[in-house]
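Shown here: the complex without one of its protein chains, the others still in place.
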Amino acid sequence: MKLMKEFTKGFIKENPVFVMALGLCPTLAVTTSVENAIGMGFAATFVLVFSNIFISLIKNFIPAKVRIPAYIVVIASFVTIIDMVMHAFVPALHKNLGLFIPLIVVNCIILGRAEAFAGKNNVIRSIFDGLGMGIGFTIAIIVIGAIREILGAGQLLGFDVLPQTYKPVLVAILAPGAFLVMGLLMGLMNLKKK
Amino acid sequence: MSIILYSIATLGILGLIYGIGLAFASKKFHVEVDPKIEEINEVLPGVNCGACGLPGCSAYAEAIVTRNEEINKCAPGGDAAVKVIAKILGIKASTKERQIAVIHCQSGGYDNTFLRYNYQGICTCKAAVLITQGPNLCNYGCVFQNDCIAACKFDAIHLDKNGMRIIDKEKCTGCGACVKACPRNLIELVPISKQVHILCSSHDKGAEAKKRCGNKTACIGCGLCVKKCPVEAIEMQDNLAVIDYEKCVSCGQCASVCPTKSIVDPIAEKRGTAFIIEENCIGCTICKKKCPVDAIEGEVKKVHKVDPEKCIGCEICVNVCPKKTIEIR
Amino acid sequence: MKYYFRLGFVLLVITVVASGILAYLNSITKPIIDENNRIAKEEARLHVLPEAVSFDSIFVYNDENVYQGKNDAGDVVGYTFVASQYGYSSDVKTMVGVLPDFKINKISIIEQKETPGLGANCEKPEFLQRFDNLSEQGLLVDKDGGGLKSITGATMTTRAIAYSIKDGLEELKEKVDEEK
Amino acid sequence: MEFVSKIFAMAIVAIFVQNFVLMRFLGLCPYIGVSKKLDSALGMGMAVIFVMTMASTFTWLIQSYLLVPLKLEFLQTIAFILTIASLVQLVEIIIQKTAPALYKALGMFLPLITTNCAVLGVAILNINEEYSFIEAILNGFFAGLGFTLVLILMAGIREKLDKSEIPASMKGMPIAMIVAGCMALAFLGFSGLKI
Amino acid sequence: MGLKTFPGGIHPHDFKEFSKDMPIENLPLPKKVVIPVSQHIGAPSKPIVKKGDEVLTGQKIAEPGGFVSIPMHASISGKITKIARFPHPTGAMVMGIEITGNGEDKWVELVDDEKYLDLPVEEMKSRISEAGICGMGGAGFPTHVKISPPKDKPIDTVILNGVECEPYLTADYRIMMEQADDILAGLKILLKIVNAEKGIIGIEANKPEAIKKMKALVKNEPNIKVIGLKLKYPQGAEKQLIYAATKRKVPNKGGLPMEVKVIVQNVGTAIAIYEAVRFKKPLIDRVITVSGKIVNKPKNIKARIGTLFFDLLDFCEGTKEEIGKIISGGPLMGFAISTLETPLTKGSSGLILLNKKDAQKDEESTCLRCGRCVDICPMNLVPSLIANSVRYDDWDSAEKYGVMDCMKCGSCAYVCPSHIKLIQWIDIGKLKVDEKNRK
Partner (left out) sequence: MTDVYAVSAAPHIKQRISVPSVMWQVVLALTPALLASIYFFGTKSLWLTLYGIISAVITEAVIQKIRKIPITVTDGSAVVTGMLVAFNINVSAPWWIPVVGSVFAIAIGKQIFGGLGFNIFNPALLARAFLVASWPTIMTSGWTPTRLGSISGLNSSIIPSTAIKAQNLITSATPLNVAQQLRDKVFTSGFADNLAESQAIANTIFDKLADFGTIQNLFWGNVGGVIGEVSAAALLIGAAFLAYRHIIEWRIPISYIGTVFVLTYFFGGINGLFSASILLPVFHIFAGGLILGAFFMATDMVTSPVTKKGRIYFGVGCGILTVVIRMVGGYPEGVSYSILLMNIAVPLIDRYTIPKPFGEKRIKK
């Protein structure tokens, strides 16, 4: 039960993007299409889960003073791993996400908070926490990506979903559109909460 | 293979240099800070994301301790952090009884205020009072522009259907914002267990006060309540009865004699006798200590009993019982 | 003091382990990435000059090799080069396949970061086809009085592509003529 | 002369045309988080300029004299983030002791910067764009300047928004996003700018 | 004629036509007067009579409550019938002394020093202070304090304020037309007391006859000048008048005229000074304008202090329409009061009555930021931002934008298209900032 909560809280209640407004850069930068969003979500989740596992394994050996640097190294390593793997096996996606793959480091330092925060959880809970946060992040960016792709290109996952006569609202996939869609979604979430 | 070696060497050396460098610097340039700040800083995730609106975790920790910043602002820390911080701070959090706001005026509704003139200013009590001392005939009563409602961050003050301001006991946190907001000084924070209040603030003399009160519930300074109060908790101050809540035992005697109903006892109707449900009583003696008329008897760790003869039904024990096992019957 | 060395040491261990793993993974993925890149380039060249079976670099233009494509028989069937110019918001890089008579065979976009929905439409086949069989003279954009229909709302991108190819073609012609 | 005009063009691009925050989506967390008060925004801005310049300098050196010669480019991310994190902390520790006044003004913002995409971002971009050493430093500086500019403007706007009747559900983060979107729309006016 | 003026200001219609040409009439002795103990800025006076005492006209009935305070005198002869709280022209309920008259108007003894200008300065000052004179231009600052500047603050100019820039009011105008000599005498006394070399009488351009009259009078006085001032509200405000007349700027943040070597007195005050010094006559009456579209006979009335407003209105034969609003003072700075049972005080210069329609409430809408208020604020403040800061409880900003410097002239609220009650917000702001600073 508790585990389940650990897992699902990141979906909505503590959604890292909508509720906590963290990790905004990739959220806005890579959501021009659902495909990119999925890629980014996957990469981030991978890093979150594995670094969570790793850190909860070694937490007892790390003195508090170097907690953060050690944590950074672990995360950065996993980021580098996913970077290399994606570069090797899905070069197109890697190209699209570009700069924002290495930047997952920064992002995950923020999201993978349960560990840094007292580093008190066991491996299983850490996995669920990381997975929950990662999925919450992924859901959020997929939603944003879908809205932006449909509005801005009339497509979803590259397929046309709106009639040909639809004249795409180009801004939606440009920078301002990212902010506007995000702001409106957050407002909507607030409205729902009440 | 050499790449592996190089990389190990490079990163290893970088790590070593940074580690030692930082450690060294932090010792050499050590600055003393409040231990509580350090403690909270330890609890905070240390990721410096800025979600709290402050520049970094340590700044937030400092703000919590020195500037009473709210403790629920750390997004990455989540609920867990809030709990731990609350615990750290909790050491100094007082164990005093919860206080809530009471408005000492029964006027201020649509139909129960006499107007002196047609007020055309901005809708704040403060401003209304500044002009010609308020639109109502009573110079002490509520000027009904609802500054208190606006001031309450917890949505604890509402208008009833008659246009009167009612305080929601559940929601009120006793923050005192409304007390500061009311320009007529009508609002006071009182311990939640106290039930009987004088709901008038008029210092006008008897007849005058009643004439000016739209609700006809002004304190006319007759002094009956002062005489009746068993614990001498009421004092006449410049034509107004004032209850000293330190002494008040919520017996409701005063309310029963007040000719203008300016003292209100909300539990008068259902006032009964306290009864302790034996199964749950743990014998903490709290109720015994708190009872104003010594109607409760019992030893430590033993079941307590109420003497129905002495009990005045003030419900103080009901409110203080940690096991919630006292009932009024 | 010892404490601080211990801190340093812990960090050292972690970084050592991390870098070891990374280096190892790198040694696995690096060849794949390099191979990918090579294949990608090769495919790009093949795409714009399908008749060729082998490519020889003949000179360097804009930091990229210009290749001469030969068929099985060893005859020169064309050339490929990379053209590049700043369009609206980025450098647009085009792979160009040229026939021996210096007519364009085919082009493909290998890199651009133009505005999605506008300049980015240059990757669409409808647009790329407009370049097939164009000679140097044909590379004048309609807005500039030429016959090359530009991408709607993205004249600047079109210009970047057309004129960078034009420059490349001139260079190629010169170099090839020189050699002859 | 050419060098000067190149620098000028770089500055214009980094500050306006390709503004880090509004156009490149870097450093958004502090942009949204620390723009509630003008004073904080100013301090943060200064600190970011400082750190971005420093970070550009050091990471460029590490890349060029350590990673590239040893063919260790794949360690870029890890080396950069370590460098930045340590650098920031070091600077913080030192100025806290030696220049308390400066620390009061800027120091408290320093930790926040480690986890700011803009800093790591500019370091990596410098390498990707193959900037020379001087260019890298300047790029870091100008990017920081661009960040600071929009941060301060945003803070001014948000202080004003504090005194307005924004619908409850839009208060705080959502309206900040909308303002950022509108700012980005306005900054589109700089697009296609050529110096 | 290059008229002098100050920056900013507004041009409301002046409505002086109603009472401008009505000569001052004396009000018949009222049956009852109420003398509030607080008719001035400063400590309230202390009553020295009790209920039932018989008093003579001009007899002192209250002592000053401190240095910045004045004595009060009975304005009719009769019996003290009540000492209680009465309505006050500022709208508040204030302690007052009610005298029921015996109709005899028996005076205390007065003197007549023909050589009043040769009296020693100290004697002049004490007579002024004994006469209970406070400013009659509105603010009601005790005059004897004003004319005793500290030694290190010499005064070189005395300005008489005959501007009367508020719409409707014509009391000062009539005084200037009818008692010009007394005004001049008062000015000379003032010049002597503060040892100033220059006297200036400032009059707004919409009173050409008054300007002409005063000019003719001072023809032979080389050190006294009459200057015409541009028609603009608030030309009569002290700092603005000083600037227009001398180009000197009184420092803000509570700066006083004496810091630029000037004192300003109302023309009415000058007459009171003259009468006090020459006749030892206490200040027990003043001229007030009763006006408004709905008043049957708008008039300038000389009435005893303490006369109830409805006696005044009766004398003007009431109103044509139902009264919507009663204003004590001018329509731009005066106070709306809730009852006509309010007594005339030393500072009341007007009683204006509006009908129901003009008294209708106009709803505030949100500030357009049009900047009209900023453009006209004579104190160069930013009223819209001040009001907004107060509205959202930002006292620090309110202070930074200068709430405390506002003189509440009302120009900003007058021009605001959004009908924002700027003055009311500013009032709260002043209170709150004061509260904050005292902490």
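For reference, chains read A, B, C, D and E in written order, and residue numbers begin at 1 within each chain.
As a convention for this text, a contact is a pair of C-beta atoms (placed from the backbone, for glycine too) under 8 Å apart; a residue touches a chain by one contact, two chains touch by 3 or more.
Quick caveat, the model's predicted, so the values are computed rather than measured.
*Asks:* Which chains here touch the chain that is missing from view?
*Replies:* Counting the whole assembly, the omitted chain is in touch with A, B, C, D, E.
*Asks:* Of the listed residues A:Leu28, A:Ile62, A:Ile127 or A:Val171, which contacts the missing chain in the full complex?
*Replies:* Checking each option in A:Leu28, A:Ile62, A:Ile127 or A:Val171, the one touching the absent chain turns out to be A:Val171.
*Asks:* Using the touch definition up top, pick the residue from E:Pro30, E:Pro167 or E:Pro282 that touches the left-out chain.
*Replies:* Missing-chain contact among the listed residues: E:Pro167.
*Asks:* Of the residues listed, E:Met176, E:Met214 or E:Val250, which one is in contact with the missing chain?
*Replies:* Per the contact definition at the top, the residue touching the missing chain is E:Val250.
*Asks:* Of the listed residues D:Met46, D:Ile94 or D:Leu188, which contacts the missing chain in the full complex?
*Replies:* D:Leu188
*Asks:* Contact with the hidden chain only, please: which chain D residues?
*Replies:* Counting only chain D, the missing chain is touched by 38, 152-153, 156-157, 159-161, 164-167, 170, 175, 178-179, 182-183, 185-195.
*Asks:* Of the residues in chain B, which ones touch the absent chain?
*Replies:* 114-121, 127, 130-132, 135, 137
*Asks:* Even though one chain is hidden, which residues of chain A still touch it in the full complex?
*Replies:* Interface residues of chain A facing the absent chain: 167-172, 174, 176, 180.
Heads up, the rule we're going with is that only the chains that are shown with their structure count from here on.
*Asks:* What are the chains that chain B and chain C both touch?
*Replies:* Touching chain B and chain C alike, sorted by label: A, D.
*Asks:* By mean C-alpha position, what chain is farthest away from chain C?
*Replies:* It is E whose centre lies farthest from that of chain C.
*Asks:* Taking each chain's centre as the mean of its C-alpha atoms, which one ends up farthest from the centre of chain A?
*Replies:* E
*Asks:* Go through A-B and C-D and name the pair with more C-beta contacts between its chains.
*Replies:* If we tally the C-beta pairs in contact for A-B and C-D, the bigger total goes to A-B.
*Asks:* Where the centres are mean C-alpha positions, what is the separation of chain B from chain D, in Å?
*Replies:* 45
*Asks:* What is the distance in Å between the mean C-alpha positions of chain A and chain C?
*Replies:* Inter-chain centre distance comes to 31 Å.
*Asks:* Distance between chain A and chain D based on Cα centroids, please, to the nearest Å.
*Replies:* Those two chain centres are 21 Å apart.
*Asks:* Could you list which residues of chain A touch at least two other chains?
*Replies:* Residues 21-22, 65-66, 68-69, 73, 76-77, 80, 84, 109-110, 174 of chain A each touch two or more of the other chains.
*Asks:* Scan chain C for residues touching two or more other chains and write them down.
*Replies:* Counting only residues that touch two or more other chains, chain C contributes 7, 10-11, 14-15, 18-19, 22-23, 26, 30.
*Asks:* Identify every two-chain combination in which the chains touch.
*Replies:* A-B, A-C, A-D, B-C, B-D, B-E, C-D, D-E
*Asks:* Using the touch definition up top, name the residues of chain D that touch chain A in the complex.
*Replies:* 22-29, 32-33, 74-78, 80-82, 85-86, 115-117, 120-121, 124-125, 128, 167-171, 173-178, 180-182, 184-185, 188
*Asks:* Enumerate the contact residues on chain B facing chain A in the complex.
*Replies:* So the residues of chain B touching chain A come out as 15, 18-19, 22-23, 26, 42-47, 49, 51, 75-78, 80-81, 84.
*Asks:* Going by the contact rule at the top, pick out the chain B residues touching chain E in the complex.
*Replies:* Contact set of chain B toward chain E: 116-117, 120-122, 124, 126-127, 130-133, 139.
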